[in-house]
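Accompanying notes for the structure given below.
Subset of chains shown; positions unchanged.
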Amino acid sequence: MTDLVTFGETMLRLSPPEGVRLETAQRFDVRVGGAESNVAVAAAALGLDAAWLSKLPRSPLGRRVVHELRGYGVDAGIAWDDGEGSRLGTYYLEPGGEPRGTDVVYDRAGAAITTVSFDELPADALEGADYAYTSGITPALSDAAAGAARDLLCEARSTGTTTAFDLNYRSKLWDPREAREGYEALFPHVDVLVAARRDAEAVLGRDGDAAEMARGLAGDHGFETVVVTRGERGALAVHDGEVHERAAYGAETLDPIGTGDAFVGGFLAKRMRGGDVPAALEWGAATAALKRTVAGDLAVVTPEEVERVVSEEDADISR
Amino acid sequence: MTDLVTFGETMLRLSPPEGVRLETAQRFDVRVGGAESNVAVAAAALGLDAAWLSKLPRSPLGRRVVHELRGYGVDAGIAWDDGEGSRLGTYYLEPGGEPRGTDVVYDRAGAAITTVSFDELPADALEGADYAYTSGITPALSDAAAGAARDLLCEARSTGTTTAFDLNYRSKLWDPREAREGYEALFPHVDVLVAARRDAEAVLGRDGDAAEMARGLAGDHGFETVVVTRGERGALAVHDGEVHERAAYGAETLDPIGTGDAFVGGFLAKRMRGGDVPAALEWGAATAALKRTVAGDLAVVTPEEVERVVSEEDADISR
Amino acid sequence: MTDLVTFGETMLRLSPPEGVRLETAQRFDVRVGGAESNVAVAAAALGLDAAWLSKLPRSPLGRRVVHELRGYGVDAGIAWDDGEGSRLGTYYLEPGGEPRGTDVVYDRAGAAITTVSFDELPADALEGADYAYTSGITPALSDAAAGAARDLLCEARSTGTTTAFDLNYRSKLWDPREAREGYEALFPHVDVLVAARRDAEAVLGRDGDAAEMARGLAGDHGFETVVVTRGERGALAVHDGEVHERAAYGAETLDPIGTGDAFVGGFLAKRMRGGDVPAALEWGAATAALKRTVAGDLAVVTPEEVERVVSEEDADISR
């Protein structure tokens, strides 16, 4: 039986070698990335049965996505799109240090998932699942994707599955006003909300400190749990009216992309393994810290490593 | 003053390492490819002033295309598209030996060039140019692109520039019936036609031997020159009623992609350098043979190398 | 429900870049290879549900094997070995043209699988499977492995699963006399025998032409089907007393390793899809030919590609 079902877009991720600009690149590293599959990979790495649902073009590129995710132990439930013009969303990631900053060039318009409906997804995995997860990127893709996200959360809840949602605001996809509307259409179906503090401010117009934000959101929308993440300043959760905080673990950052998804994956994994919210915050923070040391979006970690970080043991050369 | 002006789409070309399938690739080599820019590069390599006109998204990827072509000495005249959703056509090239065969996965729908008009192109280079060139791929892209191709050929001719056109039939873009219609709308504005024998058969419904085909096409459409190419069996031209043949030069093929464009580039280069049609066939064949030894779509060659092949000198280790 | 269950050793495969010798290599490509998992990958690629059973050390290297095979859609049923000294078999592949030849350096002694017992394998997949497969490498590894292979074939047969076995003689593991003994201990539990002609000669002492060999083996051991493979000279099967032959399809060989396993995978896949023996020979030969164009041991192919080869269509550049 599947523990966690996620739903969302996963794209081909193309990135030049370190320090090389897209404008002059002669080689791309090929990976796949998507918030929801990233979360599924983290959960699978931590020992859960995780599935990811999506729509992909029936092409070598669509199969490329499935090939990679399956390698990480994620069960891919795909609505294959046979349409001639069907395409895979692609993005070009150009990492850059200060003051340049990392740039992302999206080429995702018209991807297969923009026509997805809940009915065409092979959603058997949903039945009896512990958790279902999607993020705020999905409703930004198209009305159809927004509808499928809503249907999936509804359906999940109707059979006792806990639903989780991360705001994941993307300014290149919609503006704050549209995003707020999109989020609020889903909130009634969400049990666990994860929100980056800057998204809660910029999109939902929340202010005050993180605890006030979390309490406010929980109160206004009836979420069972609200987690507010603040990057290096750690995370905070409100659950059953109680506030729990967890500082971030120190990390030498090799690749920051996917840190937030690793946090969610770690948090949910611990919840599914029966941990309480404080323990889940620890797992989230530890998975996120480990992710920062790994190239690519994905949290290639083990439960043992997460436990070691949580117990704050020294990480010297082990030989 | 520019010798040759070409117009058409150039795409990002992504290809996995030798023997690796798209489905499992972890690295892509990044190049750019397009029939018309390939021809411009070959001509520039052979000492001509060559320009290429197109429409590109104003993005790092658009600049990537210009960066590469300029390196080969081609003057890029670009209508930059500032539209938010503007995108660059992309294709995935997966080379494969027999019986697998090479596969091309296009992701070019909605590329910036599909909205091009002749008026927005910085076409100053056209003025006084010797030759203008486009291929049958351009009208297959969109009605707008077909219109721009027609306007460009018209305009070129009106000021005494010779126009050249290669059928370049692409079955993934249109069917033979559509293609024939598209070609015939341009034929009245074309002086020099280049046609692969298999395209002349499949699309234009020509039969008989190559000489008959060439004569027939010249007669029916009033072309000044018709070149029929037959891959390893060489090429044949009808010009001023005379038939000229040229066998292909033997080549160890490292990468066959772009051979046809190298032929056209070599042929036109020799014509622009004042050679007659038989000499131009030799240059076309020699440039094509050299191209086969070079990785990528582009004919990175020198006039001296072409001359050496034409004079059929031995190519041993030179040290 | 699983269609095919295979059992055997899969090793880490380390190989230097083309033309570089192990003695001086500074980089290895890392892949995994094993006859039985190769067969499972080919079957999965051709649309079957395929599982592979084995024993691996609980270590990053053990997980490396599972990671790769899962990517290809193979369900890995692993007995994880927690023993401190538990190790993964490794081999170094040094491809070399004539007259050097390809060399394989094994470092597989004492691998986890040498202590495997059938009982510790998570063999649920076996229940109701169409086919079970192992090869003559397995009994060469250790007495324990030989016993597990025998138990697995027995168990499979007892519940109506057809069993298949490929001799796969490896002279670096045992001598012909030992091998013959090892094979003959398994033959009573085998329905479908695949034998390279050279192995049938050298190990089983068979002579005569391939048809005689196949008939003789079928007669002596009561196999339902015997397939004799002869490399580029094609394959031949005796089934229900009838002889079927199939020439090899021509192929440009980029990497010959794994061709035999691709043949078996294609053959069994077609049988499982309901094809008769002649059709299965076609699929075997076509899968093998396609494999030759792909780097690595694995047949990364699609059913459509196999069908296209079988129908002997031209494989030109498709664009």
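Per-chain numbering from 1; labels A, B and C assigned in written order.
Rule of thumb we're sticking to: a residue touches a chain if its C-beta (ideal position, glycine included) is under 8 Å from a C-beta of that chain, and two chains touch if they have at least 3 such contacts.
Bear in mind that the values here come from a model prediction, so they are computed numbers and not experimental data.
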How many subunits, all of the same sequence, make up the entire complex in this structure file, 3 of them being shown?
6
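As a convention for this text, only the chains that are shown with their structure count from here on.
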What's the call on chain B versus chain C, same or different interface residues, using the half cut on shared numbers?
different
Using only Cα atoms to place each chain's centre, name the chain farthest from chain C.
B
Using Cα averages as centroids, what's the distance between chain A and chain C in whole Å?
39
Could you please state the distance in Å, as a whole number, between where the Cα atoms of chain B are centred and where those of chain C are centred?
46
Got the chain B residues that touch at least 2 other chains?
21, 23-24, 103
Report the residues of chain A in contact with chain B in the complex, numbered from low to high.
14, 21-31, 59-61, 63-64, 67, 85, 87-88, 90, 92, 94, 103, 105, 107, 109-110
For the complex, which residues does chain C have touching chain B?
71, 249-255, 286, 289-290, 292-296, 300, 305, 308-309, 314-319
What residues of chain C sit close enough to touch chain A in their complex?
67-68, 70-73
